[in-house]
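Only one protein chain is missing; all other protein chains are in place.
In order of appearance the chains are A and B, and numbering begins at 1 in each one.
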Amino acid sequence: MDREQLTRELKVLIIEECEKDVRPEAIDNDVLLMGQDSELGLDSLDALQISLAVKKRYGKRIDGNNETRAALQSINTLADFIQR
Amino acid sequence: MNTSYLRGMALNCALGLDRSTCLAALRSGRMNSDKRVLDMFDEPLELSYYRIADGADLLDPERMKRLLPPVVEAALAPAGLTVKQRRELPVFIGSSCFSIASEESHYARELAHDPGHAMPMRLTGFDVIATLVRETAGSNAAAFTWNTACTSAANALLAAQRSLALGRYRQALVVGLELANLTTLSGFSALQLMADTVRPFDARRTGIVLGEGISAVLLDVEPGPTSPRLVAGASNCDTHGVTGANPDGSSIAAVLARGLRMAGVEAAQIRALKAHGTGTVTNDEAEARGMHGVFSPMPPVCALKPWLGHTMGACGLNELVLFASALEDGFIPAAAGFETVDEALNVVPLTEETTAGPGYYLLNQFGFGGNNTVLIMEQP
Partner (left out) sequence: MQAALLSASHYLGALRDDEALPSLNDLLEDICRHSYRRIDRFVQLALVGSAHCVRGVKLHADCGIYMGSTHGPLTSNIRVQEQMLRGRELPKPFNFVNTLGSISGFYVADNLQLSGPSLFVSRYGRSLEAALETALTDLATEAVGQALVGVVEEAPLPLDNQRLRLQVNADVTLGEGSHWILLGPSAQSSPQRELGLHRFSGTGELESYLASHVRASTVVCLGRRLGPSVAHLLRRNIPEAIDVAHLPLPFHDSIEAAWFVDQIANGKTGGVLLVNGGDDGDGCLLHLGA
């Protein structure tokens, strides 16, 4: 799949799943997704919601270990994980 | 204010179908969790579970009708209530599952036979348990059903205690119920909070193991010959996060302090503490910090979830009955499976059964939605 299309899809997925009121274009590919200090301020519950949606859409499982934390760091790391 | 006594108690859980069987299992160190596979999902789900050994299909919606009435009757038996007393007995229910197993079964059947008209939550409403309890007990008095996640039954008991204290009722029947259902099993799986083995406060803890259990308590202003006293308790809400209290333990310390104040008891007077101890990284952290905030030194800590699993909305009453029964039998149970101290928490639950003496005991319960509830009882 085209990388640009994937990153856009992921942004839309995160916005929908986490009910964030931002436009996909406003999410930079390298910005931190998780944590109080991040742009989007997503938390562990959001991470679970995203993980479930990613698994359903792309068949890639993110579970509660270090792999998860690494994959959900940014849009780019998530896209890398899916395209691996 | 009137005093309340635990005049009658009953329990059916993974340890056994009645209190004496549960106590024997506790003393013998026999834990009964086994593996289940749920295959109604596209990907089968395998998990550990502490089931009631009634020999039925785990998700059989008729189990409540079979399992609940004997527990109610066992709790009422010691007091020998008259028909009039039964009729005037208010019921206080704590659950998080309610009749969802029936809803699930019904919807699944409709989907199989008539998917176009299938509708979930058809038989809805929080009253199924209360109706069955009232029928069994012969009660025609008020009914209250709590739905505050894992503090449901503890809150129900606390409300009953306060009602008796004011003299609104002379007796109250409190019931906690959790039976296996898909929603709880798959919901917690989706939250990735499940572990193979539950290890409260252990450095290697990774999550909860779910279980089912039904308990009932007859609260009475008159004691029986050996009845423990339910002294008081407190409840508060922490808005740090929907799935758990602030890990700094502040809201838990606050509810502990408030509970002790309401009971007129000093922290130093607590002989042992029955922890909530779910075995998740976050609960045990918050709970440990909260306890340290109030107790110095820490009293002996008892964690019961390795014995009966996390029985969700019913856990407050299930664990109180198990704990109070052990105290009556002269011992405080050990926390099975604890091996490695978590230095950051510095809470070491009892690893060996200990003699229980008369005095005050404190019980913790915490739930989703930031609910914290503490109960204090007195063993004669």
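What we mean here is this: a residue touches a chain if its C-beta (ideal position, glycine included) is under 8 Å from a C-beta of that chain, and two chains touch if they have at least 3 such contacts.
Fair warning: this is a prediction, and the values are worked out from it, not measured in the lab.
Taking the complete complex into account, B:M262 is the one of B:L58, B:A195, B:V221 or B:M262 that touches the chain left out.
Residue-wise, the contact with the chain that is not shown comes from B:S235, picked out of B:N12, B:S215 or B:S235. Counting over the whole complex, chain A has residues 17-21, 45, 48-49, 52-53, 56 touching the chain that is not drawn. Where chain B meets the missing chain, the touching residues are 1, 40-42, 45, 87-88, 96, 100, 103-104, 107-108, 111, 115, 118-122, 124-127, 130, 140-149, 151, 155-156, 159, 162-163, 165-166, 168, 182-183, 186-187, 189-191, 234-239, 242-243, 251, 254, 262, 367-371.
By definition in this document, only the chains that are shown with their structure count from here on.
By the touch rule above, chain A contacts chain B in their complex via residues 43-45, 48, 51-52, 63-64. Put simply, chain B touches chain A in their complex at residues 190-192, 241-243.
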